[in-house]
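All protein chains but one are shown at their positions in the complex.
Naming follows writing order (A, B, C and D), and every chain is counted from residue 1.
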Amino acid sequence: MSASSSNFFSGTADAGALEVSLGPHHPSTHGVFRMNVRMEGETVVKLQPVFGYLHRNHEKIAEKNSWLAAMPYTDRLDYICSGTNNWAYAVAVEKLAGIEVPERAEYLRVIVGEMTRLQNHTAFLGFILGDMGAWGSALMYAFREREKILDLFEELTGARMMLNYARFGGVRCDTPAGWLDKARAYLATYPAFLDEMEQFLTGNEILLSRLQGVGVLSAQRAINGGLSGPVLRASGVDYDIRKVDGYSIYPRLKFRVPRGEVGDCFDRFMLRLLEARESLKILQQALDQIPEGPVVNPAVKQRGFKPPAGEAYGRIEGPKGELGFHLVSNGTEKPYRYHVRPPSLINLTLLEEMCLGTKIADVMVILGSIDIVLGEVDR
Amino acid sequence: MNFPGSGIIKGMAVTALNIVGSYFDRAHAKRLITEQYPEERPKLAEASRSFPFLVFDGDDPEKGIRCVACKICEKECPPQCIYIVKDTDANGKPIMRPKVFDIDISVCMGCQICVESCPFESIRMDNIYEVSGYDRFAPLVLHKPQLLKSNAYYHGIRPTEAAATDARIEAARLRKEAAAKAAAAKVAAAKAAAAAKAAGEKAAETKPTQPE
Amino acid sequence: MNFFALLKDFLLQFLGLFKNLETLPVECMRLLREFLTKLGELCGITMPQWALDTVSALVLIVAILVTFLVLFALMSVFERKLLARAQNRYGPNRVGPFGLFQPVADGIKMLTKEDLVPRAADKVVHYLAPIVMVAPALMLPVFLPFGRGMVAVDLSVGILAFFALGAGTELAVFMAGWASNNKYSILGAMRAIAQMISYELPLVTSALVVALVAGTLSPTGIAEAQSGYFCGFLPKWFVCTPWGFAACVLFYIGALSESNRCPFDLPEGESEIIAGHLTEYSGFKYAIFFMAEYVGMFAVNGLLVTLFLGGYNAPFPFLEWVPTWCWFFIKLWAVALSMVWVRTTLPRFRIDQMMQFAWKFLLPMSFVTLLAAAAWYYAGQGPKAWMSPAAWSASALIVLLSYLLLGTFCFTRRHSATNRRYLFSE
Amino acid sequence: MNNLWAEPGNSRLVASAKSIQTDWLMTDDALKQELKQRGIIVASFEDILDWGYNWGRKNSLWPLQFGLACCAIEMIAAAAARFDIARFGAEVFRPSPRQADLMIIAGTVTKKMAPLVVRLYNQMPEPKYVLAMGACAISGGPFKEGYNVLKGIDRYIPVDVYVPGCPPRPEALLEGLITLQKKIAGQRLFGKDLPRHANPEAPAEYPVPAYGPHDLVPPSNPGVFCPPTPSRAE
Partner (left out) sequence: MSPLLPQTVLDRLHAALPQARVELVNNPSPSGQHALLVHREDAVQVAEFLKNDPELLLDYASDVSGVDYPEYLEAVYHLFSIAKKHGPIVLKTRTGDRGADASVPSLTRVWKSADFQEREAFDLFGIRFEGHPDLRRLLMWEEFEDFPLRKDYVAPNDCEYEPTPHGDIVQKAAAASASPVPQA
């Protein structure tokens, strides 16, 4: 067979080995991710991720522009969850400059952030089913509900995906009249949808056999590999930044952090479902408790913003994991150094470890269960 | 019930429910949510934004233009897609009006930062989205005539925000007027005082003052 | 008598045939032969038998081809529409009335699309593969009885011939994969070979079950064996018996796999290996592959209808006025659309799981159904089994017990959603 | 043939043999247009062939399943239940370029990705179309200042339809698709203004840029990309 005409790996390939490059154009690499895979039969014996096909120089551009101008670019990091990206950046800047955030703004951030988590986790269910080769029904149901959340976003912020909502010391605008009631009414229908999804998917024997026992990761490896978010918790680590850092108003809200025991793809899949249910609880409380008041700290000058010199690392629990921003300021209108700690990229650290010895079809499922977005992996 | 195969049957039941549901769900409520686009248009939310435009008051775009070519938006625009040239009068003196105002919508990211930074309530977000074309270059650079849209249009697409803007402008105008009045009054008072003083001086003047 | 009078005469006769729809297709063929003979007489020659045979065979071939190609075209649009409905959308609805001309548009586009052959491909094999694929697929329907007395080739070993011909697609798939000289193609082709050979076993075995009870390998004979009713109105279809139901499900799963349908679409698994053996095919060659798969699917479904769903027989006595060939096609559509329903729901198997499923579950199960059918036949003393409680209970017990045992052993023991615990921290 | 076929307002399709094309009626476009307005469609054999060919192609645009960045999510949304691109017969996202007709460039094309996009384009069979979706694909968009961002995919391959927006709403993508359908409907198989796929002189493949030490080599394909110098009043 002349298939191993090109070798990505140094050294000569074995006679029976087949080397394929999955991606950057591949239906289930979630964008332009690429993996060089060496297989024996269909079993993966070596896997090397290749990044950079969506490296759009977010950090360099942010260092050229003003502090505020980086905000809309953060939308385009993890383009499914722009709400939390804005928030993380705002949190880092607020740490850097020591800014207080008004109460109502914190609530609005939590509402938008948790809705973002909800739609991300729902979309995840669809995407991973797509990776398993289902013909899109789950994805379509997920997008059906996602559209309704996007409608709420559009009414609140003006855009479906690129919210550009957070500001230093608050959020950009208050809710339009009746928005909170609309959100409450819509979210009341959400548990029924999650039930339907659960009935649709979780008992399915093919899905179980595709997910259970695949890509098992121990807690210790997961911590050392820097994994975060649902992937870390699926391995049984009790670590949620919302609880640990207690940022924003999370200490006031009652919610539980689920964690798995096995650490395989099925646990990662189930954690998304469980977390979505917890997010609903948070949203309910936040929508009920939200106080009146200003939505942005009036003392903060957004245009021509100049934080004091120094540096700060701010992080939040994004839907994909720990989203952090490391900012270095030299006291001017532009960031001296602007670095994103992308959960999607770092969650891929152990991809090879998880994939070795599995079948090629499992690679897609494992990758899907990590839930990456290329905008964030490559920035 | 948990016999082998029951999960698949449950899943099949869900899809069957959706297939059947989509035929009995004409109200676009739960199952069938398709909006048939070219015929059915989405009802855009008031906040919905796409590209910026320039508001002018009254009927004449040139006369009513609010923009004073201060170039703040040009500076603040994150992807730098705005280009402004100040107009000049006959003598070549710059005046508070843009001669050129270009927005490259092939670059614009619709972030609304120009709107936030505009101190003159001039640049606002539009909600048009049907702008596709066969050519990249000329048609996607919007010039001033294409960008200028009336305040009535603004009121049409986002009534609440436009009303608030108008109220703010009106308040500013009133404030300005009041200030002007106060200033005028002050000036008048000063004049009067000066006149009185002058008159007093004149009256008191009996001998010519020394030039300095 | 001149030609026009003859034509008029036969046209009238032809219209008269519509009074009895049941016999319409058969009578049409008879009329055609008669017309040709008369035409020969008019011209003063005696039509030789071989000429009549050739012409009627050609007409038959064209009729079957057209039927199945129309079925394919309709299926391609109805599948898309049904998938869309399952996903809360409309699906194609703008091309012609209700989007029914969508396949025409697709066809025009496919026909006029550039035909690319990769530089490194084995050009001859690359060219031959679609032909090898489509030829047996188009030949399969001739063995199926579309209605009472309506079978193109009534072989006494029709089922054997069907499977023998059907095996040809495996070669074509491998040819396509090999000739493309693409890694994904060869992976897809290897998967296809493994899959098709494994699933042919349960497929044939479950067909064998029917042959055992019906006592014949002829599709017509099997369809005839399922005519009649028990308890007065229930159809005597084999699917209504415990062993027949089990065999039908096994055959259905085998048919899904043989026609590369979800959840067995591993050879084309697009989330893993792009389009498998079809990756390098474009334009009309791709369309031919596509067509062959669908026609093959219809043929296998037709066999399923014949073997288990009573063939062309009406389900209830009061529905017998509907022509038998209508019943055949109604059932065919129902089975085909159920495959779309399956496709909307299920994710794809993994290659090793698929093989395990075939060898550890389907094959033993198909042997069990063989046993159950034998039990049915002997406990119920042959044809009288329909009314024999012993036959029903014996075969039902065998099937049910072994299903639960095998299912638990192969599957539930290892994978279950309920054996997981999730801890929560406040 | 030039008897007055029909009363105005009575639309009918009149087919004629090729020889009729020499007829003065057939070559007079203005007259044709006027007749069309009155409801008479004058069509030569070529016209009918064009019409059928274009009708088939424009209603069966199978896109390449190819998402680059943010816009890809809106592309998926356009295929999903709310917007349903399937109504136009364009939901068959083919993962292999060999079976695709339309390449929707949905997202930022980085310099690292650009050679692969060109290669994918070359792998697609004619007739093929490119729809640049979103600011990034058109011009680099907000990321155009980046060192690794290609300032518009039309530097290397011809683009048929541009859909600006960041990201464009799914409706905007559908509108772009309709624009493309209009373009296809206007293409002729015969005559002078041949579309690229019917023109034997048009290049069959576009050169794939190479990775250089600082930038792609060449930075653009001059055969495709000829930007005007923007004129501006200072």
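Basically, contacts are C-beta pairs under 8 Å (C-beta built on N, C-alpha and C of every residue); 3 or more make two chains touch, one makes a residue touch a chain.
All values reported here derive from a predicted model rather than from experimental measurement.
Counted over the whole complex, the shown chains touched by the missing one are A, B, D. The chain not shown here is touched by just one of A:Leu18, A:Leu68 or A:Ala97, and that residue is A:Ala97. Considering the full assembly, A:Arg315 is the residue among A:His25, A:Arg76, A:Arg167 or A:Arg315 that touches the omitted chain.
When the omitted chain is restored, the residue from A:Glu40, A:Glu103, A:Asp245 or A:Glu261 that touches it is A:Asp245.
In the full complex, chain A contacts the hidden chain through residues 51-52, 55, 57, 59-60, 63, 95-98, 221, 223-228, 237, 239, 244-246, 307-315, 322, 324, 326, 328-329, 336-337, 339, 341, 345-346, 348-350, 378. Where chain B meets the omitted chain, the residues involved are 74-75, 80-83, 102-104, 107, 137, 141. In the full complex, chain D touches the omitted chain through residues 112, 139, 145, 147-148, 151, 211-215, 217-222, 225, 227-230, 232.
In the analysis below, only the chains that are shown with their structure count from here on.
Relative to chain C, the most remote chain by averaged C-alpha coordinates is B. Computed from the mean C-alpha positions, the centre of chain C lies at a distance of 39 Å from the centre of chain D. Chain B has residues 4-5, 7-8, 11, 14-15, 18, 32-34, 36, 78, 109-110 in contact with two or more other chains. Within chain A, contacts with two or more other chains are made by residues 26-27, 72-73, 137, 140-141, 144, 147, 162, 200, 202-208. If each chain is drawn as a node and touching chains are joined, the picture has every node linked to every other. Residues of chain D touching chain C in their complex: 52-53, 55-57, 59-60, 65, 80-81, 84, 86-89, 91-92, 94-96, 98-99, 101, 123, 125-127, 197. Partner chain B is touched in their complex by these residues of chain A: 65-66, 68-73, 75, 137, 141, 144, 147, 151, 154-159, 162, 164, 172-173, 176-177, 196, 199-208, 302-303. Residues of chain B that touch chain A in their complex: 4-8, 10-11, 13-15, 18, 33, 44-49, 72, 76-78, 109-113, 116-117, 125, 160.
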